[in-house]
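Here's a structure for you.
As you look at this complex, bear in mind that one protein chain is not there, while each of the others sits in place.
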Amino acid sequence: MADKIKVSLLGSTGMVGQKMVKMLAKHPYLELVKVSASPSKIGKKYKDAVKWIEQGDIPEEVQDLPIVSTNYEDHKDVDVVLSALPNELAESIELELVKNGKIVVSNASPFRMDPDVPLINPEINWEHLELLKFQKERKGWKGILVKNPNCTAAIMSMPIKPLIEIATKSKIIITTLQAVSGAGYNGISFMAIEGNIIPYIKGEEDKIAKELTKLNGKLENNQIIPANLDSTVTSIRVPTRVGHMGVINIVTNERINIEEIKKTLKNFKSLPQQKNLPTAPKQPIIVRDEEDRPQPIIDVNAESGMAVTVGRIRHENNVLRLVVLGDNLVRGAAGITILTVEVMKELGYI
Amino acid sequence: MADKIKVSLLGSTGMVGQKMVKMLAKHPYLELVKVSASPSKIGKKYKDAVKWIEQGDIPEEVQDLPIVSTNYEDHKDVDVVLSALPNELAESIELELVKNGKIVVSNASPFRMDPDVPLINPEINWEHLELLKFQKERKGWKGILVKNPNCTAAIMSMPIKPLIEIATKSKIIITTLQAVSGAGYNGISFMAIEGNIIPYIKGEEDKIAKELTKLNGKLENNQIIPANLDSTVTSIRVPTRVGHMGVINIVTNERINIEEIKKTLKNFKSLPQQKNLPTAPKQPIIVRDEEDRPQPIIDVNAESGMAVTVGRIRHENNVLRLVVLGDNLVRGAAGITILTVEVMKELGYI
Amino acid sequence: MADKIKVSLLGSTGMVGQKMVKMLAKHPYLELVKVSASPSKIGKKYKDAVKWIEQGDIPEEVQDLPIVSTNYEDHKDVDVVLSALPNELAESIELELVKNGKIVVSNASPFRMDPDVPLINPEINWEHLELLKFQKERKGWKGILVKNPNCTAAIMSMPIKPLIEIATKSKIIITTLQAVSGAGYNGISFMAIEGNIIPYIKGEEDKIAKELTKLNGKLENNQIIPANLDSTVTSIRVPTRVGHMGVINIVTNERINIEEIKKTLKNFKSLPQQKNLPTAPKQPIIVRDEEDRPQPIIDVNAESGMAVTVGRIRHENNVLRLVVLGDNLVRGAAGITILTVEVMKELGYI
Partner (left out) sequence: MADKIKVSLLGSTGMVGQKMVKMLAKHPYLELVKVSASPSKIGKKYKDAVKWIEQGDIPEEVQDLPIVSTNYEDHKDVDVVLSALPNELAESIELELVKNGKIVVSNASPFRMDPDVPLINPEINWEHLELLKFQKERKGWKGILVKNPNCTAAIMSMPIKPLIEIATKSKIIITTLQAVSGAGYNGISFMAIEGNIIPYIKGEEDKIAKELTKLNGKLENNQIIPANLDSTVTSIRVPTRVGHMGVINIVTNERINIEEIKKTLKNFKSLPQQKNLPTAPKQPIIVRDEEDRPQPIIDVNAESGMAVTVGRIRHENNVLRLVVLGDNLVRGAAGITILTVEVMKELGYI
């Protein structure tokens, strides 16, 4: 085990944190050795600090790990720090760790749009990690900061990537229908959302539109040139537990061959697949032909939650429509972070 | 009571039927004198034939009405036949009644797109009733057939009407999020839709797009010229009980004054308001400025379910966006039918 | 309006508070003149301080009322203070008001089991208000404190009262199935309870068992002698919005005539009915013979939420079983408090 990569985890008791704990427990070469949580939990055993909600028991090797702080001292001896911190806490904590020399791979929103910070959805833009060659110098950091996108942007970007030529020439109109888990375990009360839908998610519409341009951007002269993606997003909270869906309308009067589109999506592969990385889905985009798919309760776990499912593909009225679904906690959060670490190792950044 | 209008009701024990029974019980001049239901229920008292699901008890005067058939003989002595029949049964039943001379006002889909049959959402196109002057002759019917639109089309058409000039010059992209009651009380099982969303509703997307063109059409030379509304619709079933929502994106590069738009919507009034008809909402379109509205559990009952609520109005990226919500059982079905009868009386068609 | 009773309301922006605001708006002789809420809201207009969730708009006369504190000074000029405060805040606030001379009628749990404080469910034990003749002296208070029971105890006590002779000779085993609103609007997250049931509600089982003995107690020598009610309660949270249900099993080998029992329950009337008080249900206990009733979504609003509904009455195996349902926000909270004030006025305590 000497050559395993030692990782610590910030925000380990939250919903995404628990998902990471579970995924890391089975990982071939990442070893979770430190778990961090909010100050009141420091010193407790993980099993006493967490309200475990994942199916099955807490992985044995994690149960008795003591909760540590987010301070650099507590993460000195790990190779990589993973962050599932809430957005509002992440900035200063992650910055301190990076300044002190840690490699931090994070799900939280601060720095996502920073031109010197790679925003990585591995299959889409692993090449952007090349920014890391310049990050220390440009930022004056001793460590490294890599970001993962907003959960919805992570999912929506998947089918847009293989269609990027059409997409960048078109107006794109997206409606997202997002599960309650996206707001955190205690984020929305039953009384507020049961039997209801709420056509508003604070900050979400802007994040999705902007992050899509960066994720699909091109690396030129050591800089990311954002893609020319003109997308308008409406985000709606719906009473589902897990799984964000998006209706993507690409307004285009080009001639579209639907079977071609399907084939392009199905066959989409990227570095994680070519290198057969442990957390990579074999087929990142699953295309369903049934008229009533994708559905969260049936499709969200496709490829252990790492694939997105696309259905209802149609070209009518000069609108190419896709309905996309992905697991916001896995593809959109825990899994994307772990896969990013795997890519970084593969490319020698770790 | 001699001068009340006597009505009978087809499909009286279904969800929309029950809603009509309740609305008619308080009506100033419509009197429900006959209730019809499926053959196995004929002869039973209404209270024994119905599985009543509306709040409160069955109106007293209806409780003991015997269920009658849908045959002409059983409706001979009423002034108007209202129909809340399922789409698949409606065509032949309604046709027989109309051929025999009855005035039928119906919610069911057959004949909605027939050029000689008015498709009425009263505030939008009451003028189309003028087609009735030609219907008997053109069709060879002794009676009269008037249709109400699909429940979602009824709701979506409301805010489009006052914006029709912009709308007809634009591409319109709509995502609808529709409540389970739209499929009937037993239409969708709990296991299929609880905690789930289903991105498909059979036939819905086409109906909405087409009916919007007819509803907004112009009467010229005694014919309806459909409006040039280029709308592309995606319909999604969501686990709410009542209330259809639509995200309407109008792609336009015109200069838009949002406050003007809001004022136009708020001030929209039509014949039902001018004549102060009993079932007419005082304000057909309610505009909400709160960023998280409309929501089904809060807004669906606005104006007793006869108003639609519009929120999240925005113009960005050349997209004018509205989020619309309406009561699919009232504005979309029971209420629109009763209001149509009121307009017909007002205009002398009854 | 000079002779209206002026009331103020503590906890006016919560779910029960809103319900009271709505009920008071239509009240013939109670006039809501002051609304209080948490310190951060003081000074704001009610309409700006509240997240209104009741159907319909905020009553006009309340919309612009400024939020006041809970201090005596802010309630000096009202006749009665109603309290919908959270249990954990109520004790000291209510005590200060009572010591300063106010009449406080409260829903919160502190003092409920105090021998000198009447715990009132009007139809059950309005006679207990006689304790007020001794309260000031015994407590050394200048004002008066009257309590209403726990919402579930309020509902369960209704059908037990007319059966009290059998009940006090029997072992009683109760399972309650309680709606999420009982925990407050933000009390339970969607992720915790949607599609789930939780067989535990902190403190509830004990409260119900104990309060039932006091509610059904007898006034002897100016004291409440608790009833000999041996009840064992299991409380389960279920994913419904409003309406607490209880399965009451009374283990008795007495001969039971079910029709007699039904008649006794149906005919139960008490002072509020005899005096025709404004908020009193005409029939406090509704008996349903249908085998699948009561159900929250159908029965919870019976008599505007002030009646309880009892069904599935059966005597088998020496167990008399009742299934009871009531509105936890109305019968169990807002309505019971207002009805208590009405009784107090009727009896001259106000």
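In this document, chain identifiers A, B and C correspond to the written order of the chains, with residue numbering beginning at 1 in each.
Heads up, the rule we're going with is that a residue touches a chain if its C-beta (ideal position, glycine included) is under 8 Å from a C-beta of that chain, and two chains touch if they have at least 3 such contacts.
Since the structure is predicted, the reported quantities are computational estimates derived from the model, not experimental observations.
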*May I ask which residue of C:Leu132, C:Met156 or C:Met245 touches the chain that does not appear here?*
C:Met245
*From the list B:Ile166, B:Ala192, B:Leu271 or B:Ile350, which touches the chain that is not on show?*
B:Ala192
*If the hidden chain were put back, which of B:Lys4, B:Lys45, B:Lys169 or B:Arg241 would touch it?*
B:Arg241
_Of C:Lys22, C:Lys136 or C:Lys171, the one touching the omitted chain in the full complex_ = C:Lys171
_Residue in contact with the excluded chain [from C:Ala167, C:Ala307 or C:Val323]_ = C:Val323
*Could you list which residues of subunit B touch the chain missing from the display?*
15, 53, 180-181, 185-195, 239, 241
_Residue by residue, what part of subunit A touches the chain that was omitted?_
53, 55-56, 194-195, 298, 301
_Missing-chain contacts mapped onto subunit C_ = 171, 173, 175, 177, 195-200, 230-232, 234, 236, 238-241, 245, 247, 249, 251, 291-297, 311-312, 316-319, 321, 323
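Keep in mind that, in the parts below, only the chains that are shown with their structure count from here on.
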_Based on mean C-alpha positions, which chain is nearest the centroid of every protein C-alpha shown?_
B
*By CA centroid distance, what chain is farthest from subunit C?*
A
*In whole angstrom, what separates the CA-based centres of subunit B and subunit C?*
41
_I'd like to verify one number: the distance from the centre of subunit A to the centre of subunit B, where each centre is the average of its C-alpha atoms, in whole angstrom._
43
*Take the average of all CA coordinates in subunit A, do the same for subunit C, and state the distance between these two points in whole angstrom.*
48
*When you check subunit C against every other chain, which residues touch at least two of them?*
53, 194-195
